[in-house]
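Here the complex is missing one protein chain, while the rest keep their positions.
The letters A, B and C name the chains in turn, as written, and every chain counts its residues from 1.
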């Protein structure tokens, strides 16, 4: 089962600057070879369910290891059985509608 | 790693009434023996990370099997290494502050 | 336009214990007379869109005033035009399906 995810990891107890922890998550995701897109309020990931979810668990472990005693993550998860759809397809589909007026 | 989750599964392509699909997720979670609390905009779950995440995958599979061609899920995931905290502890902690004025 | 909301306010830069800030949000919501339900990963609110959203803004202002320099909030927002539905209706609808087997 393929999944498209929007991942937003928020470490608590480490002050207001969290980019170091987000960067660590990106290292984890990159090491797994997952396709990702960083945006201003999270990271999109696409891949096989088990691989993506295993990587997200490793993100939590890595952020705790870096010193965050508490983490709250918001995740959106999209799956479909009617057709295959990539992250690029989703963005392009909206852009096409906008271009059509 | 223990996790507290807020799970909100939204089936698309099956009309406006979705309670049948949420009920199916509850059957999946109950069959796993996971501790859950249903609320008006989702379901809280507590348990070991791998068990909870495996159950959430099974929810997606079950909702697709019931006929939903597309699902978008919103998940909140809380982990902490500083202490053990249950769902009941979280609610009680806020209630105590409110009672204290 | 009526809305049912799931509100989860997360203050950053104030350590790992956040229940004091959540309690402050509940005081704001109670002062507005809004119907709310606290759960282990947020607070459900129902009411008129403008009143609910104005209260959520006041929550952010109150949490900043209490000392949090940064806040990240996750919100779910449900509206429908086909029929009126309360938070209790939503929970009952799932319970009915579960009771029916």
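By definition in this document, contacts are C-beta pairs under 8 Å (C-beta built on N, C-alpha and C of every residue); 3 or more make two chains touch, one makes a residue touch a chain.
What you see is a predicted model, and the numbers here were worked out from it, not measured in a lab.
Engineer: Please give every residue of chain B in contact with the chain that is not shown.
Structural biologist: Residues of chain B in touch with the missing chain: 8, 10, 12-13, 15-16, 18, 69-70, 72, 74.
Engineer: Hey, which chain C residues sit against the chain that's not shown?
Structural biologist: Residues of chain C in touch with the missing chain: 1, 13, 49-50, 53, 57, 60-61, 64, 69-82.
Engineer: Residues of chain A in contact with the chain that isn't shown?
Structural biologist: 4-6, 8, 16, 19-20, 22-23, 26-27, 37-42, 44, 46, 74, 76, 78, 80, 82, 87-88, 90-91, 93-98
We take it that only the chains that are shown with their structure count from here on.
Engineer: Shared numbers divided by all numbers used: is that above or below half for chain A and chain C, i.e. same or different?
Structural biologist: same
Engineer: Turning chain B onto chain C with a C-alpha fit: angle in degrees, nearest 5?
Structural biologist: Between chain B and chain C, the superposition angle is 180 degrees.
Engineer: Between chain A and chain B, tell me the centre distance in angstrom, where each centre is the average of that chain's C-alpha atoms.
Structural biologist: 19
Engineer: Taking each chain's centre as the mean position of its Cα atoms, how many Å separate chain B from chain C?
Structural biologist: Each chain's C-alpha centroid was found; their separation is 17 Å.
Engineer: Based only on mean CA positions, could you tell me how far chain A sits from chain C in angstrom?
Structural biologist: From the centre of chain A to the centre of chain C is 25 Å.
Engineer: For chain C, give me the residues that contact two or more of the other chains.
Structural biologist: Counting only residues that touch two or more other chains, chain C contributes 8, 16, 74.
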